[in-house]
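So that we are looking at the same thing, I have put the structure below in C-alpha coordinates.
All protein chains of the complex are present and in place, except for one that has been dropped.
Showing chain A:
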(Lines give C-alpha, C1' and ligand atoms only; values in the text may rest on other atoms or scores of the structure.)
Protein backbone atom coordinates (compact mmCIF):
# COMPACT_ATOMS: atom_id res chain seq x y z
CA UNK A 1 0.00 0.00 0.00
CA UNK A 2 3.03 2.20 0.09
CA UNK A 3 2.59 3.47 -3.43
CA UNK A 4 -0.68 5.21 -2.67
CA UNK A 5 1.04 7.64 -0.41
CA UNK A 6 3.83 8.26 -2.83
CA UNK A 7 3.39 10.87 -5.49
CA UNK A 8 4.11 9.73 -9.00
CA UNK A 9 5.49 11.97 -11.72
CA UNK A 10 2.22 13.62 -12.50
CA UNK A 11 1.60 14.52 -8.95
CA UNK A 12 5.00 16.02 -8.50
CA UNK A 13 4.19 18.47 -11.25
CA UNK A 14 0.75 19.18 -9.90
CA UNK A 15 2.38 20.46 -6.73
CA UNK A 16 -0.24 19.21 -4.39
CA UNK A 17 1.45 19.37 -1.02
CA UNK A 18 -1.20 17.44 0.83
CA UNK A 19 -0.72 14.45 -1.44
CA UNK A 20 3.00 14.52 -1.19
CA UNK A 21 3.13 13.69 2.47
CA UNK A 22 4.41 10.22 3.07
CA UNK A 23 2.23 7.95 5.07
CA UNK A 24 3.74 7.26 8.42
CA UNK A 25 3.73 3.97 10.18
CA UNK A 26 1.40 5.42 12.76
CA UNK A 27 -1.38 5.87 10.24
CA UNK A 28 -4.01 3.20 10.87
CA UNK A 29 -4.11 0.37 8.36
CA UNK A 30 -7.78 0.85 7.54
CA UNK A 31 -7.35 4.49 6.74
CA UNK A 32 -4.57 3.65 4.35
CA UNK A 33 -6.67 1.01 2.65
CA UNK A 34 -9.52 3.45 2.32
CA UNK A 35 -7.19 5.94 0.77
CA UNK A 36 -6.17 3.27 -1.66
CA UNK A 37 -9.71 2.36 -2.64
CA UNK A 38 -10.75 5.94 -3.23
CA UNK A 39 -7.63 6.51 -5.22
CA UNK A 40 -7.93 3.42 -7.39
CA UNK A 41 -8.30 4.17 -11.06
CA UNK A 42 -8.61 7.89 -10.72
CA UNK A 43 -5.06 9.19 -10.79
CA UNK A 44 -3.14 6.28 -12.22
CA UNK A 45 -1.24 6.69 -15.46
CA UNK A 46 -2.27 4.77 -18.58
CA UNK A 47 0.40 2.08 -18.61
CA UNK A 48 -0.17 1.49 -14.92
CA UNK A 49 -3.85 0.82 -15.45
CA UNK A 50 -3.11 -1.43 -18.38
CA UNK A 51 -0.57 -3.33 -16.31
CA UNK A 52 -3.03 -3.68 -13.46
CA UNK A 53 -5.69 -5.00 -15.80
CA UNK A 54 -3.28 -7.41 -17.43
CA UNK A 55 -2.15 -9.04 -14.21
CA UNK A 56 -5.70 -9.03 -12.84
CA UNK A 57 -6.83 -10.82 -16.00
CA UNK A 58 -4.20 -13.51 -15.45
CA UNK A 59 -5.48 -13.94 -11.93
CA UNK A 60 -9.03 -14.22 -13.22
CA UNK A 61 -8.01 -16.86 -15.75
CA UNK A 62 -6.53 -19.01 -13.00
CA UNK A 63 -9.82 -18.71 -11.16
CA UNK A 64 -11.76 -19.70 -14.26
CA UNK A 65 -9.62 -22.79 -14.85
CA UNK A 66 -10.28 -24.21 -11.41
CA UNK A 67 -13.94 -23.26 -11.63
CA UNK A 68 -14.18 -25.08 -14.95
CA UNK A 69 -12.40 -28.09 -13.51
CA UNK A 70 -14.84 -28.44 -10.62
CA UNK A 71 -17.92 -27.73 -12.69
CA UNK A 72 -17.05 -30.08 -15.55
CA UNK A 73 -16.17 -32.88 -13.16
CA UNK A 74 -19.42 -32.40 -11.29
CA UNK A 75 -21.51 -32.16 -14.48
CA UNK A 76 -19.79 -35.21 -15.97
CA UNK A 77 -20.38 -37.21 -12.83
CA UNK A 78 -23.95 -36.08 -12.35
CA UNK A 79 -25.33 -39.10 -14.22
CA UNK A 80 -23.65 -41.46 -11.77
CA UNK A 81 -24.78 -39.38 -8.79
CA UNK A 82 -28.36 -39.40 -10.10
CA UNK A 83 -28.32 -43.15 -10.70
CA UNK A 84 -26.75 -44.22 -7.45
CA UNK A 85 -27.55 -41.28 -5.22
CA UNK A 86 -25.23 -40.01 -2.57
CA UNK A 87 -24.63 -43.61 -1.57
CA UNK A 88 -22.34 -43.76 -4.57
CA UNK A 89 -19.48 -42.63 -2.38
CA UNK A 90 -19.98 -45.42 0.16
CA UNK A 91 -21.12 -48.27 -2.03
CA UNK A 92 -18.36 -50.85 -2.26
CA UNK A 93 -19.16 -52.63 -5.52
CA UNK A 94 -17.44 -51.57 -8.72
CA UNK A 95 -18.74 -53.89 -11.39
CA UNK A 96 -18.48 -52.70 -15.01
CA UNK A 97 -20.14 -55.89 -16.26
CA UNK A 98 -23.32 -55.34 -14.31
CA UNK A 99 -22.98 -51.57 -14.73
CA UNK A 100 -23.09 -51.03 -10.97
CA UNK A 101 -20.62 -48.57 -9.54
CA UNK A 102 -19.70 -47.51 -6.05
CA UNK A 103 -16.76 -45.37 -5.07
CA UNK A 104 -15.90 -46.81 -1.70
CA UNK A 105 -13.25 -49.32 -2.82
CA UNK A 106 -11.02 -46.85 -4.67
CA UNK A 107 -11.70 -44.10 -2.12
CA UNK A 108 -10.68 -46.36 0.71
CA UNK A 109 -7.53 -47.30 -1.17
CA UNK A 110 -6.67 -43.67 -1.82
CA UNK A 111 -7.18 -42.57 1.77
CA UNK A 112 -5.31 -45.46 3.38
CA UNK A 113 -2.37 -45.44 0.98
CA UNK A 114 -2.03 -41.67 1.42
CA UNK A 115 -2.12 -41.93 5.20
CA UNK A 116 0.52 -44.66 5.15
CA UNK A 117 2.64 -42.61 2.79
CA UNK A 118 2.48 -39.44 4.87
CA UNK A 119 2.97 -41.34 8.13
CA UNK A 120 6.20 -42.81 6.80
CA UNK A 121 7.40 -39.74 4.94
CA UNK A 122 6.86 -37.23 7.74
CA UNK A 123 9.41 -38.62 10.23
CA UNK A 124 11.81 -39.27 7.36
CA UNK A 125 11.54 -35.73 6.08
CA UNK A 126 11.54 -34.04 9.48
CA UNK A 127 14.46 -36.10 10.75
CA UNK A 128 16.48 -35.51 7.62
CA UNK A 129 15.76 -31.79 7.60
CA UNK A 130 16.69 -31.64 11.30
CA UNK A 131 19.94 -33.46 10.64
CA UNK A 132 20.74 -31.34 7.61
CA UNK A 133 20.14 -27.98 9.26
CA UNK A 134 21.68 -28.58 12.67
CA UNK A 135 24.01 -31.54 12.74
CA UNK A 136 25.53 -32.39 9.41
CA UNK A 137 28.96 -30.99 8.58
CA UNK A 138 28.34 -28.04 6.27
CA UNK A 139 29.93 -29.63 3.25
CA UNK A 140 28.04 -32.91 3.56
CA UNK A 141 24.84 -31.02 4.34
CA UNK A 142 25.27 -29.02 1.16
CA UNK A 143 25.79 -32.13 -0.94
CA UNK A 144 22.96 -34.17 0.56
CA UNK A 145 20.65 -31.19 0.71
CA UNK A 146 21.20 -30.55 -2.97
CA UNK A 147 20.78 -34.23 -3.79
CA UNK A 148 17.50 -34.37 -1.89
CA UNK A 149 16.27 -31.23 -3.60
CA UNK A 150 17.19 -32.68 -6.96
CA UNK A 151 15.46 -35.94 -6.16
CA UNK A 152 12.30 -34.07 -5.28
CA UNK A 153 12.17 -33.21 -8.95
CA UNK A 154 12.33 -36.80 -10.17
CA UNK A 155 9.08 -37.64 -11.98
CA UNK A 156 6.64 -39.86 -10.15
CA UNK A 157 6.65 -42.50 -12.86
CA UNK A 158 10.27 -43.27 -11.96
CA UNK A 159 9.21 -44.04 -8.42
CA UNK A 160 6.45 -46.20 -9.84
CA UNK A 161 8.90 -48.19 -11.95
CA UNK A 162 11.30 -48.51 -9.05
CA UNK A 163 8.48 -49.76 -6.86
CA UNK A 164 7.29 -52.16 -9.52
CA UNK A 165 10.70 -53.72 -10.13
CA UNK A 166 12.16 -53.47 -6.61
CA UNK A 167 9.59 -53.08 -3.84
CA UNK A 168 6.95 -55.42 -5.24
CA UNK A 169 9.30 -58.45 -5.49
CA UNK A 170 10.77 -57.55 -2.11
CA UNK A 171 7.31 -57.49 -0.54
CA UNK A 172 6.24 -60.68 -2.26
CA UNK A 173 9.35 -62.70 -1.51
CA UNK A 174 10.53 -61.34 1.84
CA UNK A 175 8.12 -59.18 3.78
CA UNK A 176 4.85 -60.97 3.21
CA UNK A 177 6.12 -64.53 3.83
CA UNK A 178 7.85 -63.25 6.97
CA UNK A 179 4.75 -61.48 8.23
CA UNK A 180 2.37 -64.28 7.46
CA UNK A 181 4.72 -66.78 9.07
CA UNK A 182 5.06 -64.88 12.32
CA UNK A 183 1.86 -62.93 12.70
CA UNK A 184 -0.68 -65.08 10.90
CA UNK A 185 -2.38 -66.10 14.12
CA UNK A 186 -2.01 -62.89 16.10
CA UNK A 187 -5.43 -61.36 16.59
CA UNK A 188 -5.58 -57.70 15.66
CA UNK A 189 -2.72 -57.97 13.20
CA UNK A 190 -3.96 -61.01 11.33
CA UNK A 191 -6.52 -59.17 9.27
CA UNK A 192 -4.05 -56.46 8.28
CA UNK A 193 -1.51 -58.84 6.75
CA UNK A 194 -4.00 -61.25 5.27
CA UNK A 195 -3.61 -62.02 1.57
CA UNK A 196 -1.67 -63.98 -1.01
CA UNK A 197 1.91 -62.72 -1.47
CA UNK A 198 1.46 -60.72 -4.67
CA UNK A 199 3.63 -57.94 -3.37
CA UNK A 200 1.14 -55.34 -4.51
CA UNK A 201 -1.26 -53.53 -2.24
CA UNK A 202 -1.81 -50.56 0.01
CA UNK A 203 1.38 -51.04 2.00
CA UNK A 204 3.53 -51.16 -1.12
CA UNK A 205 1.73 -48.14 -2.53
CA UNK A 206 2.17 -46.30 0.76
CA UNK A 207 5.88 -47.08 0.81
CA UNK A 208 6.41 -45.89 -2.75
CA UNK A 209 4.36 -42.76 -2.04
CA UNK A 210 6.43 -42.09 1.07
CA UNK A 211 9.68 -42.40 -0.84
CA UNK A 212 8.24 -40.15 -3.51
CA UNK A 213 7.07 -37.31 -1.25
CA UNK A 214 9.84 -37.53 1.36
CA UNK A 215 12.53 -35.69 -0.68
CA UNK A 216 10.02 -33.02 -1.56
CA UNK A 217 8.94 -32.55 2.05
CA UNK A 218 12.57 -32.62 3.21
CA UNK A 219 13.56 -29.96 0.71
CA UNK A 220 10.72 -27.66 1.72
CA UNK A 221 11.30 -28.19 5.44
CA UNK A 222 15.00 -27.58 5.11
CA UNK A 223 14.36 -24.34 3.27
CA UNK A 224 11.87 -23.27 5.90
CA UNK A 225 14.22 -24.12 8.75
CA UNK A 226 17.12 -22.38 7.08
CA UNK A 227 15.04 -19.28 6.47
CA UNK A 228 14.78 -18.61 10.20
CA UNK A 229 16.95 -15.70 11.35
CA UNK A 230 20.08 -17.09 12.94
CA UNK A 231 19.77 -14.66 15.80
CA UNK A 232 16.78 -16.52 17.22
CA UNK A 233 18.69 -19.76 17.11
CA UNK A 234 21.79 -18.23 18.66
CA UNK A 235 19.75 -16.58 21.40
CA UNK A 236 18.25 -19.93 22.35
CA UNK A 237 21.65 -21.61 22.38
CA UNK A 238 22.94 -18.73 24.46
CA UNK A 239 20.25 -19.43 27.03
CA UNK A 240 21.53 -22.97 27.33
CA UNK A 241 19.05 -24.77 25.10
CA UNK A 242 20.06 -28.10 23.59
CA UNK A 243 19.90 -28.76 19.89
CA UNK A 244 16.54 -30.46 20.25
CA UNK A 245 15.21 -27.64 22.44
CA UNK A 246 16.13 -25.17 19.76
CA UNK A 247 14.53 -27.35 17.13
CA UNK A 248 11.34 -28.09 18.99
CA UNK A 249 10.76 -24.83 20.83
CA UNK A 250 12.21 -22.26 18.46
CA UNK A 251 12.56 -23.54 14.92
CA UNK A 252 9.37 -25.60 14.71
CA UNK A 253 7.05 -22.92 16.12
CA UNK A 254 8.68 -20.29 13.95
CA UNK A 255 8.33 -22.37 10.80
CA UNK A 256 5.01 -24.02 11.59
CA UNK A 257 3.23 -22.54 8.59
CA UNK A 258 5.89 -23.69 6.19
CA UNK A 259 5.99 -27.15 7.70
CA UNK A 260 2.25 -27.60 7.45
CA UNK A 261 2.49 -26.40 3.91
CA UNK A 262 5.12 -29.03 3.20
CA UNK A 263 3.05 -31.80 4.74
CA UNK A 264 -0.12 -30.84 2.95
CA UNK A 265 1.59 -30.43 -0.39
CA UNK A 266 3.09 -33.88 0.11
CA UNK A 267 -0.28 -35.25 1.07
CA UNK A 268 -1.90 -33.65 -1.93
CA UNK A 269 0.64 -35.25 -4.20
CA UNK A 270 0.09 -38.62 -2.58
CA UNK A 271 -3.71 -38.32 -2.78
CA UNK A 272 -3.81 -37.79 -6.49
CA UNK A 273 -0.71 -39.70 -7.46
CA UNK A 274 -1.46 -41.86 -10.45
CA UNK A 275 1.64 -43.31 -12.01
CA UNK A 276 3.60 -44.32 -8.92
CA UNK A 277 0.53 -46.03 -7.52
CA UNK A 278 -0.84 -47.67 -10.65
CA UNK A 279 2.31 -49.75 -10.95
CA UNK A 280 2.20 -51.18 -7.43
CA UNK A 281 -1.38 -51.17 -6.15
CA UNK A 282 -2.52 -54.33 -7.93
CA UNK A 283 -5.69 -52.76 -9.34
CA UNK A 284 -8.43 -54.85 -7.78
CA UNK A 285 -11.58 -52.98 -6.85
CA UNK A 286 -12.22 -54.62 -3.52
CA UNK A 287 -12.55 -53.35 0.02
CA UNK A 288 -10.79 -54.90 2.98
CA UNK A 289 -8.50 -54.10 5.83
CA UNK A 290 -5.55 -56.10 4.54
CA UNK A 291 -2.69 -53.79 3.66
CA UNK A 292 -1.04 -56.49 1.57
CA UNK A 293 -3.82 -57.46 -0.82
CA UNK A 294 -4.21 -55.87 -4.27
CA UNK A 295 -6.43 -52.79 -4.14
CA UNK A 296 -7.07 -49.75 -6.24
CA UNK A 297 -7.08 -46.01 -5.75
CA UNK A 298 -9.23 -43.38 -7.39
CA UNK A 299 -6.43 -42.11 -9.60
CA UNK A 300 -5.24 -45.55 -10.67
CA UNK A 301 -8.79 -46.65 -11.44
CA UNK A 302 -9.37 -43.58 -13.60
CA UNK A 303 -6.09 -44.10 -15.44
CA UNK A 304 -6.86 -47.73 -16.17
CA UNK A 305 -10.57 -47.66 -16.93
CA UNK A 306 -11.03 -44.30 -18.61
CA UNK A 307 -9.66 -45.46 -21.98
CA UNK A 308 -12.13 -48.35 -21.96
CA UNK A 309 -15.13 -46.20 -21.14
CA UNK A 310 -17.12 -45.00 -24.16
CA UNK A 311 -18.39 -41.43 -24.13
CA UNK A 312 -21.79 -41.03 -22.56
CA UNK A 313 -21.64 -44.32 -20.71
CA UNK A 314 -22.55 -44.69 -17.06
CA UNK A 315 -19.04 -45.96 -16.44
CA UNK A 316 -17.46 -42.77 -17.74
CA UNK A 317 -19.82 -40.76 -15.61
CA UNK A 318 -18.90 -42.86 -12.58
CA UNK A 319 -15.22 -42.22 -13.25
CA UNK A 320 -15.83 -38.49 -13.51
CA UNK A 321 -17.82 -38.64 -10.30
CA UNK A 322 -14.82 -40.37 -8.73
CA UNK A 323 -12.68 -37.51 -10.00
CA UNK A 324 -15.09 -35.05 -8.43
CA UNK A 325 -14.81 -36.81 -5.07
CA UNK A 326 -11.02 -36.90 -5.36
CA UNK A 327 -11.08 -33.17 -6.00
CA UNK A 328 -13.19 -32.66 -2.90
CA UNK A 329 -10.67 -34.74 -0.95
CA UNK A 330 -7.73 -32.66 -2.05
CA UNK A 331 -9.79 -29.56 -1.39
CA UNK A 332 -10.57 -30.80 2.11
CA UNK A 333 -6.94 -31.52 2.87
CA UNK A 334 -6.04 -27.99 1.89
CA UNK A 335 -8.85 -26.54 3.99
CA UNK A 336 -7.66 -28.65 6.90
CA UNK A 337 -4.16 -27.26 6.53
CA UNK A 338 -5.48 -23.72 6.57
CA UNK A 339 -7.51 -24.48 9.66
CA UNK A 340 -4.48 -25.95 11.43
CA UNK A 341 -2.50 -22.94 10.40
CA UNK A 342 -5.06 -20.70 12.02
CA UNK A 343 -5.71 -18.98 8.76
CA UNK A 344 -9.40 -18.47 8.20
CA UNK A 345 -9.23 -17.02 4.73
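Here are a few things to note about the model shown:
By our rule, contacts are C-beta pairs under 8 Å (C-beta built on N, C-alpha and C of every residue); 3 or more make two chains touch, one makes a residue touch a chain; residues count from 1.
Basically, contacts and distances are computed from a predicted model.
Of the candidates "Glutamyl-tRNA(Gln) amidotransferase subunit A", "Phosphate transport system permease protein PstA", "Cytochrome bc1 complex cytochrome b subunit" or "GntR family transcriptional regulator", the chain left out of this view carries the UniProt protein name "Phosphate transport system permease protein PstA".
Residue A:158 is the one among A:158, A:232 or A:340 that touches the chain missing from this view.
Although one chain is not drawn, its touching partners on chain A can still be listed: residues 1-3, 6, 8-9, 12, 33, 36, 44-45, 47-48, 51-52, 54-63, 65-69, 72-73, 76, 123-128, 130-132, 134-136, 144, 146-151, 153-162, 164-166, 211, 214-215, 218, 242-245, 247-248, 264-265, 268-269, 271-275, 279, 299, 302-303, 306-307, 311, 319-320, 323, 326-327, 330-331, 333-334, 345.
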